[in-house]
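One structure below.
Yeah, one chain of the complex is gone here, protein chain that is, but the others are all in their spots.
Let's turn to subunit A:
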């Protein structure tokens, strides 16, 4: 029997008893205790939710305090999840709260754990974690309320397996990568120089030089093979200079190496500069002649919003290099001899690394005749900074809770997908009916099932022969891949069949995917969630549970649905794809492309806006490109 206290009065009155009781008995998970998370936790506690679990691996930073109101100065560097829990607990001790200062991707948070919740709220700041929670909620068949913000923009959507579209039903913009040659040899935009400073120079000097940068795409093609070999040698030579760290001549050695010698080598490849402006090398001694009359370094550093001059950049280059070098030296002295070499990696909030990247990127820009940038701008470009404010978080969190009431009642059809459109002064919010799942979605169009496995004896052969072929009626051609997308079995790959799963590195809570490769009327992909189980020795060691009923049982009959033909559907926002922790950088190239799109029928901006508005209701099937903010990618995020 649910007890109501005097405090429950107001929501009791307005929500009505049944919903209030459902909220009180609900056990919900909130992933992320940042901008949206703080607001959400407050609203959940004050809306009468009975049990709330909080997961966040982040610690509190100074730049969070302008919106994450559960945190104070004294909490900086403490766990967000734990501090948020304490704050909410002090407010309402009767709510059961549990906090985990960990990564939601940790395997301990398995399907069974997700299943234990009434619903899950995503209040995350990155694409990977969002995708992971989306996948887990689909596997556990638990409703997910997904949300995000970028500056004044925001979005909320309800994801329910088989009923509404999932997070990946519309493609997401991926973080931008650049070809290695653009970064190392032929930069043409400020961002190329910033990536060079951050992912190449800084990491070669202070990091482990072998580390792969996610932003540099070094997949080679034959044409570039020679150049890439040259670049390898260049890195080798840089490593030698690294040995001079701490000596007086270090800044000059490094400077002349990267801004003079390497540039001269590039210049010697005349072919490269036939259609490009050739770079102009810089010499340390020569630049330093003029640097003498400069203002003190501290004064230049205060000037955050102005692009520095050549001499100022050299002064900051030298100064930040000295700061980083001495930090490195003291890290080396204090580290134990048997531990790994200490490293310094880029962090937008680490002033020394930011100064170094700003100066070294600007110097490279000057070499290649590219406009330089202020440190304020470079911080945003290098750090993928997404603007964030309290107001948007408050609106989005409130909308999440409103959707949760629909979820509590199982009334998914009246849930809404809501976009904040603060620049359409006629609406502020635009609410759409939830989209239906995309039949081609690589994540939610698959069949999901639980597989009970006796790990002491089950082999891959038991799964392939007894279970998939005999029980599920799979034919000759299909593949079984593991969670790392490695093929364990297909028609040509049969040598694993006699191996036990434990020998193949498969454990409980892992996922295996079965891909039907038959030509005729193939099944949708089948995702099997492994659960260790002690099965009686008389029974087969592999057993499936809760198989979905066949939705289109075309012959040959199978409990796994057949792949459907794609159907176009949209609620007008699919092209928006406003998600993920992608790079916030959009190059002028893509700007041009967007302009081209908008020119097709000479649509003016106001017309576009109204088009989007009128599309908010009913499914006209139009795909609208919401490129009102054409050169600011709409990335929904909040850290």
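Structure notes:
Note that in this section a residue touches a chain if its C-beta (ideal position, glycine included) is under 8 Å from a C-beta of that chain, and two chains touch if they have at least 3 such contacts; residues count from 1.
Basically, contacts and distances are computed from a predicted model.
This figure omits one chain of the complex; the name its UniProt record holds, of "NEDD8-activating enzyme E1 regulatory subunit", "Cytoplasmic tRNA 2-thiolation protein 2", "DNA-directed RNA polymerase I and III subunit rpac1" or "2-oxoisovalerate dehydrogenase subunit beta, mitochondrial", is "NEDD8-activating enzyme E1 regulatory subunit".
Listed residues A:244, A:291 or A:385: the one in touch with the omitted chain is A:385.
Across A:65, A:228 or A:535, the residue that sits in touch with the chain not pictured is A:65. Within the whole complex, the absent chain has one touching residue among A:103, A:126, A:260 or A:431, and that is A:431.
Residue in contact with the omitted chain (choice from A:302, A:336 or A:495): A:302.
Against the chain not shown here, subunit A presents residues 6-11, 13-15, 39, 42-43, 46-47, 59, 62-63, 65-67, 69, 72-73, 77-79, 82-83, 86, 90-91, 101, 151-152, 189, 274-275, 277, 298, 301-302, 304-305, 323, 327, 331, 349-352, 355, 369-370, 375, 379-380, 385-395, 397-399, 401-403, 414, 416, 418, 422-423, 425-429, 431, 588, 591-592, 594-596, 598-599, 602, 605, 616-618, 627-632.
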